[in-house]
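Note that this complex is displayed minus one protein chain, with the remaining chains in position.
Up next is subunit A:
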Amino acid sequence: MKFQIEDVTVYFPYDNIYPEQYSYMVELKRALDAKGHCLLEMPTGTGKTIALLSLITSYALSKPSNPVKLLYCTRTVHEMEKTLAELRFLHNYQVKHLGPSARILALGLSSRKNLCVNPRVVSAENRDSVDAACRKLTASWVRALAVENPNIPTCEFFENYEKAASDAVLPPGVYTLQDLRAFGKEKGWCPYFLARHMVQFANVVVYSYQYLLDPKVAGIISKEMQRESVVVFDEAHNIDNVCIEALSVSVRMQTLEGATRNLNRMNQEIERLKATDAGRLRAEYNRLVEGLAQRGNLPIGDTWFANPTLPEDILKESVPGNIRRAEHFLSVLRRLVQYFKGRLQTENVEKEGPVTFVASINAQVGIDQKMLRFCYDRLHSLMLTLEITDTDEFLHIQTICDLATLVGTYTRGFSIIIEPFDERMPHIPDPVLQLCCHDASLAIKPVFERFQSVVITSGTLSPIDLYPRLLNFNPVVSRSFTMSLTRDCICPMVLTRGSDQLPVSTKYDLRSDPGVEKNYGKLLLEMVSVVPDGIVCFFVSYSYMDGIVNSWHESGILKEIMQHKLVFIETQDVVETTLALDNYRRACDCGRGAVFFSVARGKVAEGIDFDRHYGRLVIMFGVPFQYTLSRILLARLEYLRETFQIKEGDFLTFDALRQAAQCVGRVIRSKADYGMMIFADKRYSRHDKRSKLPGWILSHLRDAHLNLSTDMAVHIAREFLRRMAQPYDKNGAMGKKTLLSQEDLEKMVNGVGDMLF
């Protein structure tokens, strides 16, 4: 369908549109017009992605003189592919209606691991080794050698791509990663480099958060994007954590040992080079004297790492004299590593700010702040000079330099925390030195400044006024939409008591109470006998899950549960969890029924959907507060209070509730779907906790469901499941219009117009 939002004709590829999608587009359009940032919350399963895509592409089409570019950031490769598939559907529709003038170029960009077509390279097991294997074949000096000596292997795809030079372009269209690979294979061009090249010309680029937020990557990929771009962060409820992680580094004993090995190897290389080709080292020295390593002069294939600090913080001056010579720089690094080793020997937890840390480095090993700042670039330059290709081996020394550069650059918003052992396992020494970023606004600031519109959207952004404070920006639009439903297909409940009317909670003093554990067990036991197919349970932490599952096992509850459904458990091992999930799905498919025990904040809670029969019920056992004794969290809380005036309690509750909402939101992915959500903790009935849940859950949380005991919850579940099992009428029989056709929409728009004028 095709309709008008103010001056923009929106092409929407479906015949009907949900009312909330329409209002979402209207708000988005306003933000684009105002060239400002916006924050939009809309429940999952209401077609956020297609609404976003169709509005922004239509917006670009309607302003052909100054088309905006769309940078769409997703969290996972899977989401990237899904987004591109929807975009292709939309694009076909637009081309059908507007003719070839509507053609755009849209592509996904990912790491070499996902894009490489060279069978020898892509067979490597992880991302870093694929990158290294690629460099071994494509680095400029390797190729230079190969010209003389045909026995040196190169990548034929990259060679073809280079040969084609400026002819190597993608024709307009929508390319998923798969299409890129297919296209690359067909033409014999390297899809990775082709995609990286085409990103500058594409109308739509879909890639992962890191490409914009992590300065190490963003410096290479995203620096050429024009200002007239719309940046979209989808599923952005955890964006503050992503920002913080992008600027945090942790160093362990293994890292330091690895770094020492790297340094030895580099030393050998330098010695060898001195003997064979001293000129090259001299050339580097001269270059450094002239200024910073001119990255612009290096061929594209060789720029694999950029400065970890943010663009405006990079010094535009030359490398200090005392680290210009390779051997001098090496000895600086050696001293630095030695210093870190010394710090890790400590018995106590230490916490200090970057300024004191730098001062103590200066005092003890004589490295000043300026030298620290240049570590990363200097290392980069040195590795290029030494023609090191197996970069995956050198990750350790890179981490050290990363830390050095960050700590040398920033004085606020960071702290250094040294812990001799993990708080929860005090007997196992595992010293770790962490550079923690506390300020999420640091990493995202350049994005807000560089691009005219940044859209942050997700299913759970409540409370919506907190995000602007955390990320330190001023949205022109911030709105939360609710879902229009033909039937009440979600059924949230707050369970505060067990069947014996005693309160249940995971509060610290209550959580190990056998009565509470038993009541939780009884709840699950009752539910498995009433709910068909899949049930997902979320616990507050791994240790709590271990404890309660053990106690259920001892009391025989687990055995009774297994009579009804099979039990699968998430572990910290990814492979094991994947296998468990796989079998869980199979058990749901074949009708045996299954329960999945998982942990809030775990991998499963973040990325796995339990839609349709894979999750008819989700039980959230307890409130998933962060581990409040963690030093990092305490430091961050302190920083938030001092800088942004956010109270500790508010932030903790906000964080816990957004995790809980994220967990329970896993069960419902479309309007035809249905699912129940049980919040099993008495604290959820308190208003300050509950009110932080997203609006679309709150609107279905009836007052009668706020203070339930197990037996009442079971009854409600039974009734709900019966009601939902009745045939589903998509158009909404009960007089609720949830699908608008073109006429409906026109009528609605005119109606609104009448009211306004």
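By our rule, contacts are C-beta pairs under 8 Å (C-beta built on N, C-alpha and C of every residue); 3 or more make two chains touch, one makes a residue touch a chain; residues count from 1.
Here is the rule we use: contacts and distances are computed from a predicted model.
The chain absent from the displayed complex carries the UniProt protein name "General transcription factor IIH subunit", chosen from "Pyruvate dehydrogenase E1 component subunit alpha", "Large ribosomal subunit protein mL44", "Major facilitator superfamily (MFS) profile domain-containing protein" or "General transcription factor IIH subunit".
Considering the full assembly, A:Gly593 is the residue among A:Pro43, A:Gly413, A:Gly521 or A:Gly593 that touches the omitted chain. Annotation: of A:Glu419, A:Asp439, A:Asp533 or A:Glu570, A:Asp533 touches the absent chain (contact as defined above). The residue from A:Glu327, A:Glu449, A:Asp465 or A:Asp500 that touches the chain not shown here is A:Asp500.
Although one chain is not displayed, subunit A still touches it through residues 500, 502, 515, 529-533, 564-565, 588-593, 612-613, 616, 711-712, 714-715, 718, 721-727.
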